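The structure appears right after this line, and notes come after that.
A protein chain is absent from this complex, but the other protein chains hold their places.
Up next is chain A:
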Amino acid sequence: MSPTEKRTTDFGFQEVPVDEKASRVADVFHSVAARYDVMNDLMSMGIHRVWKRLTIERAGVRPGHHVLDIAGGTGDLTLKFSRLVGPRGKVVLADINASMLKVGRDKLMDNGVGGNVEYVQANAESLPFPDNSFDCITIAFGLRNVTDKDAALRSMARVLKPGGRLLVLEFSKPNNPLLSKAYDEYSFRLLPKMGELVAGDGDSYRYLAESIRMHPDQETLKAMMEEAGLERVEYTNLTCGIVALHRGIKL
């Protein structure tokens, strides 16, 4: 590649230079951080809580475990994990975005979570942790915003302990054509309007809908996880494939 050519990546349906995507995604989440939870409840009609509960059940976290919640945002998973690991365990809430991390930290403190949770501003592509550090890693609705998803998965596999689990909860491809059509209408027409009304930012929610379409489908993500060094990778479609929960184990 000649030095004048710039590598590009997707930002929703747009192609942007690779080194610009992180800052653009950061702008999106700075903009929506304060209303993130309200919008999640509104957009998913509360179902995102069930998807997250299922992720927690599948995580198999026990007292004393070390858990890394990447792109943990407002701390929904961390709150539950901190109770499950108890005082002997540790949960690290990591997010690339300082605004989201701040909202998450405030929310967790309001819920009485303290001693066993650490907050780290980190890029998923180069996690600042030693090899084999965590029993479980989760990334919920965060992977599609990462510029280099393969690098992020490799980084997660590196910091995972042998026998540890990686769970990726992410929007995926609906398996019913009729639902797919209705979902498109909802995402591209209704969602930006709701974003405009509630969070005062329609463009960010337009990006959300576009980024979901650009995210790899179930089988592609499974292959990517296997490529990153995870084994026994399996996925479960939730709500007809609108969301998929992938789980891989480092052996």
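Annotations for the structure displayed:
Assume a residue touches a chain if its C-beta (ideal position, glycine included) is under 8 Å from a C-beta of that chain, and two chains touch if they have at least 3 such contacts; residues count from 1.
Convention: contacts and distances are computed from a predicted model.
One chain of the complex is hidden; its UniProt record names it "Ubiquinone biosynthesis accessory factor UbiJ", one of "Ubiquinone biosynthesis accessory factor UbiJ", "NAD(P) transhydrogenase subunit beta", "Aminomethyltransferase" or "2-hydroxyacyl-CoA dehydratase". Considering A:54, A:98 or A:179, the position touching the chain not shown turns out to be A:54 (whole complex). Checked against the full complex, the candidates A:87, A:163 or A:200 give a single residue touching the omitted chain, namely A:87.
Residues 47, 49-51, 53-54, 56-57, 60, 62-63, 80, 83-84, 86-87, 111-112, 236, 238-239 are the ones on chain A that touch the missing chain.
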